[in-house]
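Only one protein chain is missing; all other protein chains are in place.
Chain IDs A and B follow the sequence of writing; residue 1 opens each chain.
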Amino acid sequence: MSPRFSLPLKAIAVLTLVLLIDQGVGFVSRHIIQGLDDKLSQIGSIQQALLHKRSDVLILGASCAKYHYNSQILADSLHMTVENTGVGGMKAEYSDLVLQSFLERCTPRCVVIDVYGQLDSGEGRLPRVRPFYGVNLPVTNYYDSETDWQQRLKLQSALYRYNGTLDLLLRHALNAPNRSHGFDEMTGELSMKDTAVVHHFQPDPAKERHLRHVVQLCREHAIRLVFVLSPRREHNVDQEAWVSAFCREHNLQLINELHVPDYYTEERLFHDESHLNGRGAALFSRRVAERLKR
Amino acid sequence: MIVNSINFWLFFAAVVVPYFLCFRGQRGQNVWLLLASYVFYGWADWRILPLLVGVTAVFYGLGLAIARNNESNPRRASQLTTLGVFLGLGILFYFKYFAFFVQELTALFASLGVPCGERTLHIVMPIGISFFTFKLMGYVIEVHRQTAAPTRDAVEFALFIAFFPTILSGPIDRAATFLPQLQQRRLYNERDVSEGLKRVLWGLFLKTCIADVIAPWTTAVFSNYAHHNATTILVASPLYLIQLYTDFCGFSEMAIGVARILGLRVAENFQRPFFAKNVAEYWRRWHMSLTTWITDYVFMPLNVAFRDWGLWGLYAATLLNLIAIGVWHGANWTYFWFGVYHGLLLCIVTGLDKRRKRFEKAHHLKDNELYAWSRRLLTFLCFTFGSVLFQAASMGDFLGTLSRLGQGFGPLYTEEFSSLVIYALPATCLMFLREWVAEYRRDIHFLHSPNMLIRLVTIALLISFIIYAGQLEGNSFIYFQF
Partner (left out) sequence: MERTDIFDKLNEIFVDVLDLDEVELTDATTADDIEEWDSLSHVQLVVAIEKAFGVKFTALEIMKWKNVGELVDSIAHKLYS
């Protein structure tokens, strides 16, 4: 072996080794993730929403969805199956992907979207769906059509697709509670008598496009689509106006719980400044169920 | 375009291939690298490019003029050197500190009852300015002291200043070691390339698997310190120091590695600072290219000037030296007090030096490992405290963070903490293992093992670990703001 070529040869050897590790880790991770049981953890919720769940009522959104919509209360009240697919830090693309995945399996009768956070810019937790690239068709299409070549190149590596999943898998295995259809009950109490008003709202164009796609899909499949504004401490006036206008434009039902005084009285229904605790969620779910019955 | 992005490596590939293949002599290579460096810098901020070219031309002329006058007219050479230093400081002052001074003066006048118009200055801070002005000033000083030969070749000089791996964030190179390397053609050398790639890999590992994994958590803690208890603050503080080290050392390793691939050796920046046994030693191992620069050009002249005041002169020079290092980071009282804090620590270390040596002799502690490690721990804690001051956005924030310590302990803030334990903890252990081996067992090797199989497997495992556990979104570096 002439020394001139030794470096390229070594580089090839290293790359081959990395490729072997890559494929090995990919094979194992893929099987573990697809075989996750139905427990409430971040990776568990995503896997269930993208690959398995079906229901009459589908709840989309971020942490507000996850903590506010008590699936059991809604199901008992509506006499329908209810799946809460909210995942903290997710935005409109994720709602779009979940709806598309559901439509591959079933046609829900009603889709409820908790709009808070859906239009914020940034990736948020979206990278957590990367393990489903090549497994779930909407996710694969999303990355193939909407990201640049660098991202697509990186996604060819299984190590990259499963980047950061070890942590999620351990959390799923060690301390995830049973799922109760995606609803997570928060504890702790915070009095929320003093609400604040903020302005500034700048919807991200890409997220808006995905939100419109959700609207379009529901229209095509004749699904009832309902937008919800959850109660929270900060009343974003501009956001509220934007959502109202959006709903008027598309002729959608809007359930606006932002100004309902029941949440802000002495009863301490909040866990923190933007999330209801279990009791607050019960009240909220009953009120939403009533509105959905109409 | 930063070194941990795909774009950088495409750029680098486009530079390095013609660099080795197309040029018959060093001049062509230098012109090509200079061109690449200006493209690189212009990519980051094209508005500052004319400034960079302009000051480079001025200092090039100054260097030659000083060299001409060194023997024939020493007074004039001194004056020209002073002019160069003031020019460098002036540029730094204008871009980095002017807005701060105006703001502080306005506040002062306002508090004295003199009304001043509320005006905020918007001066663009040129990226890398603290690094390249220091190179420029160091050059004229060295030429004047005759410790470096001035260069007649303008391209050589401009490349020394603008060399793209180091312009954004150092290491701050010296003319005496860097310029001679530009005077001969660099040939493709497999040893340099493989060594350079190894250093890039290690830097990438430090940055993506440690610094960027810790960063979201420490940021969440320190930017919301008012909501956290003493336990959380006490855990976050040493973690921030580790983050700062791996972030900057990671960048330095990558910069040094990239330069090495090009066949150029730039200054080292870190030498396992966590193994330092006292604060003085820590400073000799931390951001070495800056601390040696300031030692040579600030501390030494001060120390020489104050030499007849005995120990007090030494203390004064030490304090001023560390204040200079602190303020170099930016216009903020936190950096000033950071300098004062470390200056005082150094004075204590110097003052107790003789007593410590006597104590060690009396108790036979020279080879006592337990004693050595307790000194290391103490040094680490001193720097941990300093780093809390360093990261604070203002003195108010710093004092607010400290006040949380008095609010009692409680449960640790665990949001997103698990990724720290699962990825950053093993990575940090690996880093300490490598540094421990370098300090204690120079016979154990992984990346440089004589056995090729061990080398290749280590490299493959590191690459795999980075892709599987690292933060790969190309986050920026802390030291880019300085």
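Quick note on the criterion: a residue touches a chain if its C-beta (ideal position, glycine included) is under 8 Å from a C-beta of that chain, and two chains touch if they have at least 3 such contacts.
The shown structure was predicted, so the numbers you read here are calculated from the model rather than taken from an experiment.
Taking every chain of the complex into account, the omitted one touches B.
Taking the complete complex into account, B:T295 is the one of B:S5, B:T295, B:S449 or B:N475 that touches the chain left out. For the chain missing from the display, the contacting residue among B:N7, B:T82, B:T147 or B:S403 is B:T147, taking the whole complex into account. The residue touching the chain not shown here, chosen from B:S5, B:Q26, B:T106 or B:T350, is B:T350.
The residue touching the chain not shown here, chosen from B:A305, B:L378, B:L399 or B:V421, is B:A305. Although one chain is not shown, part of chain B still touches it, namely residues 78, 144-147, 295-296, 299-301, 303-305, 307-308, 314, 350, 357.
One rule holds for everything that comes next: only the chains that are shown with their structure count from here on.
Work out the mean CA point of chain A and of chain B, and you get 41 Å between them. Touching chain B in their complex are the following residues of chain A: 3-4, 6-7, 10, 13-14, 17-18, 21-22, 25, 150, 153-154, 157, 159-160, 162-164, 166-167, 170-171. Within the complex formed with chain A, the residues of chain B that make contact are 6, 190, 193-194, 418-419, 422-423, 452, 456-457, 459-461, 463-464, 467-470, 472.
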